[in-house]
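== subunit A ==
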Amino acid sequence: MTASQTIFYILSAFILGTAILSVTTNKIFRSAIWLLFSLIGIAGLYFWLQVEFIAAVQIVVYVGGIVVLIIFSIFLTQQAGREMPKPPVMRTVASVLAVLFGFALSYFLIYKNDFKAGEKPFDWSVNKIGTQMLETGENGYVLPFEVVTILLLAAMVGCIVIAIKAPAPSRPSPTGKTINTQGQADLETHLEKEIVE
Partner candidate 1 sequence: MDIPISHILFVSTALFFIGMYGLFTRRNMITMLMSIELILNSVNINFVVFNKYLYPEKLDGIFFTIFIITIAAAEAAVAIAIIINLYRSHRSIDVETAEEMKW
Partner candidate 2 sequence: MNLSLLILIPLLTALAILPMKNLKQVRIVALLGSAVQLILAFVLLYFYQQQRADGNMANFLFEDNYTWYAPLQINYHVGVDGISIAMILLTAFVVIAGVLVSWKMPARPGGGEGLSKEFFFLLIFLSMGAYGFFIALDLFTLFFFLEVAVIPKFLLIGIWGSGKKEYSAMKLALMLMGGSALVFVGLAGIYFYTGSFDLLQIAGMDIPLEVQKLFFPFAFIGFGIFTALFPFHTWVPDGHSSAPTAASMFLAGISMKLGGYGCLRVATYLMPDAALEYSTIIIVLACIAILYGAFATMMQTDLKYINAYSSVSHCGFVLLGIGMLTKTAIDGAVMQMVSHGLMTALFFAVIGMIYDRTHTRQVAQLGGLMRMMPFISTVFVIAGLCSLGLPGFSGFVAEMTVFMGSWERADAFYRIATIIACASIVVTAVYILRATGKAIMGPVVNNEHLSLGDAAWNEKLAAALLILGIVVIGVVPFLLKDLINPGTEIMMQKIADVVK
(Lines give C-alpha, C1' and ligand atoms only; values in the text may rest on other atoms or scores of the structure.)
Protein backbone atom coordinates (compact mmCIF):
# COMPACT_ATOMS: atom_id res chain seq x y z
CA MET A 1 0.00 0.00 0.00
CA THR A 2 1.79 3.02 -1.25
CA ALA A 3 1.67 6.42 0.29
CA SER A 4 -0.50 7.90 -2.39
CA GLN A 5 -3.00 5.13 -1.96
CA THR A 6 -3.13 5.74 1.75
CA ILE A 7 -3.50 9.42 1.14
CA PHE A 8 -6.32 8.76 -1.26
CA TYR A 9 -8.25 6.52 1.08
CA ILE A 10 -7.78 8.90 3.96
CA LEU A 11 -8.91 11.80 1.76
CA SER A 12 -11.96 9.98 0.53
CA ALA A 13 -12.87 8.85 4.04
CA PHE A 14 -12.54 12.45 5.16
CA ILE A 15 -14.62 13.77 2.29
CA LEU A 16 -17.43 11.30 2.75
CA GLY A 17 -17.40 11.48 6.52
CA THR A 18 -17.62 15.24 6.64
CA ALA A 19 -20.21 15.20 3.88
CA ILE A 20 -22.38 12.76 5.83
CA LEU A 21 -21.96 14.84 8.94
CA SER A 22 -22.90 18.00 7.10
CA VAL A 23 -26.17 16.49 5.88
CA THR A 24 -27.06 14.85 9.16
CA THR A 25 -26.02 17.18 11.93
CA ASN A 26 -28.84 19.16 13.50
CA LYS A 27 -27.01 22.40 14.05
CA ILE A 28 -27.15 24.39 10.86
CA PHE A 29 -23.96 26.27 11.44
CA ARG A 30 -22.07 23.10 12.14
CA SER A 31 -23.37 21.54 9.03
CA ALA A 32 -22.06 24.52 7.11
CA ILE A 33 -18.68 23.98 8.66
CA TRP A 34 -18.72 20.28 7.85
CA LEU A 35 -19.56 21.23 4.29
CA LEU A 36 -16.57 23.51 4.29
CA PHE A 37 -14.33 20.67 5.40
CA SER A 38 -15.76 18.38 2.84
CA LEU A 39 -15.13 20.89 0.09
CA ILE A 40 -11.59 21.36 1.26
CA GLY A 41 -11.18 17.62 1.21
CA ILE A 42 -12.33 17.59 -2.37
CA ALA A 43 -9.81 20.25 -3.13
CA GLY A 44 -7.28 17.95 -1.55
CA LEU A 45 -8.47 15.19 -3.84
CA TYR A 46 -7.80 17.46 -6.79
CA PHE A 47 -4.32 18.11 -5.48
CA TRP A 48 -3.87 14.39 -5.18
CA LEU A 49 -5.01 14.10 -8.77
CA GLN A 50 -2.41 16.74 -9.64
CA VAL A 51 -4.90 19.16 -11.15
CA GLU A 52 -3.86 21.98 -8.87
CA PHE A 53 -5.64 24.61 -10.92
CA ILE A 54 -9.01 23.07 -10.29
CA ALA A 55 -8.07 22.67 -6.66
CA ALA A 56 -7.28 26.34 -6.50
CA VAL A 57 -10.51 27.32 -8.14
CA GLN A 58 -12.34 24.97 -5.84
CA ILE A 59 -10.87 26.59 -2.79
CA VAL A 60 -11.26 30.13 -3.97
CA VAL A 61 -14.77 29.89 -5.30
CA TYR A 62 -16.31 27.40 -2.95
CA VAL A 63 -14.48 28.02 0.21
CA GLY A 64 -13.91 31.68 -0.39
CA GLY A 65 -17.17 32.41 -2.12
CA ILE A 66 -20.07 30.13 -1.78
CA VAL A 67 -19.55 28.89 1.74
CA VAL A 68 -18.99 32.43 2.91
CA LEU A 69 -22.17 33.41 1.19
CA ILE A 70 -24.01 30.53 2.81
CA ILE A 71 -22.71 31.34 6.24
CA PHE A 72 -23.66 34.97 5.80
CA SER A 73 -27.14 34.02 4.84
CA ILE A 74 -27.34 31.68 7.79
CA PHE A 75 -26.44 34.52 10.07
CA LEU A 76 -28.90 36.65 8.24
CA THR A 77 -31.79 34.26 8.61
CA GLN A 78 -31.38 32.71 12.06
CA GLN A 79 -29.41 32.08 15.19
CA ALA A 80 -26.58 29.76 14.27
CA GLY A 81 -26.76 27.46 17.23
CA ARG A 82 -30.41 26.51 17.00
CA GLU A 83 -31.49 22.91 16.44
CA MET A 84 -33.08 22.29 13.11
CA PRO A 85 -36.52 20.62 13.09
CA LYS A 86 -36.53 16.93 12.13
CA PRO A 87 -37.99 15.87 8.81
CA PRO A 88 -41.08 13.64 8.90
CA VAL A 89 -40.11 10.02 9.50
CA MET A 90 -41.84 8.72 6.39
CA ARG A 91 -39.78 10.93 4.16
CA THR A 92 -36.55 10.05 5.95
CA VAL A 93 -37.24 6.38 5.41
CA ALA A 94 -38.22 6.95 1.80
CA SER A 95 -35.11 8.99 1.12
CA VAL A 96 -32.82 6.49 2.82
CA LEU A 97 -34.28 3.71 0.70
CA ALA A 98 -34.22 5.77 -2.48
CA VAL A 99 -30.70 6.92 -1.93
CA LEU A 100 -29.31 3.54 -0.98
CA PHE A 101 -31.04 1.84 -3.85
CA GLY A 102 -30.05 4.53 -6.28
CA PHE A 103 -26.49 4.39 -5.10
CA ALA A 104 -26.38 0.62 -5.37
CA LEU A 105 -27.86 0.74 -8.86
CA SER A 106 -25.69 3.46 -10.27
CA TYR A 107 -22.50 2.29 -8.68
CA PHE A 108 -23.27 -1.22 -9.89
CA LEU A 109 -23.61 0.15 -13.41
CA ILE A 110 -20.41 2.16 -13.11
CA TYR A 111 -18.57 -0.76 -11.63
CA LYS A 112 -19.70 -3.16 -14.36
CA ASN A 113 -18.72 -0.71 -17.05
CA ASP A 114 -15.12 -1.24 -18.15
CA PHE A 115 -13.40 2.09 -18.66
CA LYS A 116 -10.50 1.80 -21.03
CA ALA A 117 -7.68 3.85 -19.64
CA GLY A 118 -6.34 6.45 -22.02
CA GLU A 119 -2.78 5.85 -23.23
CA LYS A 120 -1.56 9.42 -23.78
CA PRO A 121 -0.23 11.17 -20.67
CA PHE A 122 -2.51 13.80 -19.21
CA ASP A 123 -0.85 17.17 -19.49
CA TRP A 124 -2.41 20.45 -18.62
CA SER A 125 -1.05 23.81 -17.70
CA VAL A 126 -2.63 27.03 -16.57
CA ASN A 127 -1.69 28.91 -19.72
CA LYS A 128 -2.93 26.04 -21.88
CA ILE A 129 -6.25 26.39 -20.11
CA GLY A 130 -6.08 30.16 -20.47
CA THR A 131 -5.37 30.07 -24.20
CA GLN A 132 -8.03 27.47 -24.89
CA MET A 133 -10.46 29.48 -22.81
CA LEU A 134 -10.14 32.44 -25.11
CA GLU A 135 -9.63 30.53 -28.34
CA THR A 136 -12.35 30.78 -30.94
CA GLY A 137 -11.39 27.85 -33.14
CA GLU A 138 -11.19 24.14 -32.46
CA ASN A 139 -11.30 23.31 -28.74
CA GLY A 140 -11.80 26.98 -28.05
CA TYR A 141 -13.99 27.86 -25.10
CA VAL A 142 -14.54 31.53 -25.64
CA LEU A 143 -18.20 31.07 -26.45
CA PRO A 144 -19.05 29.19 -23.24
CA PHE A 145 -17.02 31.78 -21.43
CA GLU A 146 -19.13 34.57 -22.82
CA VAL A 147 -22.32 32.69 -22.10
CA VAL A 148 -21.23 32.27 -18.53
CA THR A 149 -20.41 35.92 -18.17
CA ILE A 150 -23.86 36.83 -19.37
CA LEU A 151 -25.30 34.28 -17.00
CA LEU A 152 -23.40 35.80 -14.13
CA LEU A 153 -24.52 39.24 -15.14
CA ALA A 154 -28.12 38.10 -15.26
CA ALA A 155 -27.75 36.30 -11.96
CA MET A 156 -26.34 39.44 -10.39
CA VAL A 157 -29.15 41.58 -11.71
CA GLY A 158 -31.66 39.04 -10.50
CA CYS A 159 -30.10 38.87 -7.04
CA ILE A 160 -30.06 42.61 -6.74
CA VAL A 161 -33.69 42.97 -7.77
CA ILE A 162 -34.84 40.27 -5.46
CA ALA A 163 -32.70 41.05 -2.48
CA ILE A 164 -32.82 44.87 -2.53
CA LYS A 165 -36.24 45.70 -1.30
CA ALA A 166 -38.07 48.50 0.42
CA PRO A 167 -37.14 47.98 4.10
CA ALA A 168 -39.54 45.51 5.59
CA PRO A 169 -41.04 46.75 8.88
CA SER A 170 -39.30 44.66 11.52
CA ARG A 171 -36.23 43.05 10.06
CA PRO A 172 -32.95 45.05 9.81
CA SER A 173 -32.87 44.04 6.18
CA PRO A 174 -30.62 46.90 4.94
CA THR A 175 -27.65 45.24 6.56
CA GLY A 176 -28.65 41.97 5.03
CA LYS A 177 -28.98 43.68 1.70
CA THR A 178 -25.60 45.33 1.78
CA ILE A 179 -23.83 42.25 2.97
CA ASN A 180 -25.57 40.33 0.34
CA THR A 181 -24.61 42.60 -2.50
CA GLN A 182 -21.10 42.79 -1.17
CA GLY A 183 -21.06 39.04 -1.39
CA GLN A 184 -22.29 39.27 -4.91
CA ALA A 185 -19.72 41.81 -5.92
CA ASP A 186 -16.65 40.11 -4.58
CA LEU A 187 -17.92 36.79 -5.87
CA GLU A 188 -18.17 38.39 -9.25
CA THR A 189 -14.63 39.79 -9.19
CA HIS A 190 -13.27 36.50 -7.90
CA LEU A 191 -14.70 34.64 -10.79
CA GLU A 192 -13.56 37.03 -13.45
CA LYS A 193 -10.08 36.95 -12.01
CA GLU A 194 -9.98 33.20 -11.82
CA ILE A 195 -11.14 32.62 -15.29
CA VAL A 196 -8.96 35.05 -17.14
CA GLU A 197 -5.99 33.95 -15.22
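Quick note on the criterion: a residue touches a chain if its C-beta (ideal position, glycine included) is under 8 Å from a C-beta of that chain, and two chains touch if they have at least 3 such contacts; residues count from 1.
Regarding candidate selection, all candidates are chains of the complex that A comes from, given by their letters.
Since we're looking at a predicted model, the values are computed, not measured.
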Numbered candidate touching subunit A, per complex, among 1 or 2: 1
In the complex, subunit A residues that touch candidate 1: 2, 4-5, 8, 12, 15-16, 19-20, 22-23, 28, 31-32, 35, 38-39, 42, 45-46, 49-51, 53-54, 57-58, 61-62, 65-66, 69-70, 73-74, 76-78, 84-87, 91-92, 94-96, 98-100, 102-103, 106-107, 110-111, 115-118, 120-124, 128-129, 132-133, 139, 141, 144, 148, 151-152, 155-156, 158-159, 162-163, 165, 168, 171, 173, 176, 180, 183-184, 187, 191, 195
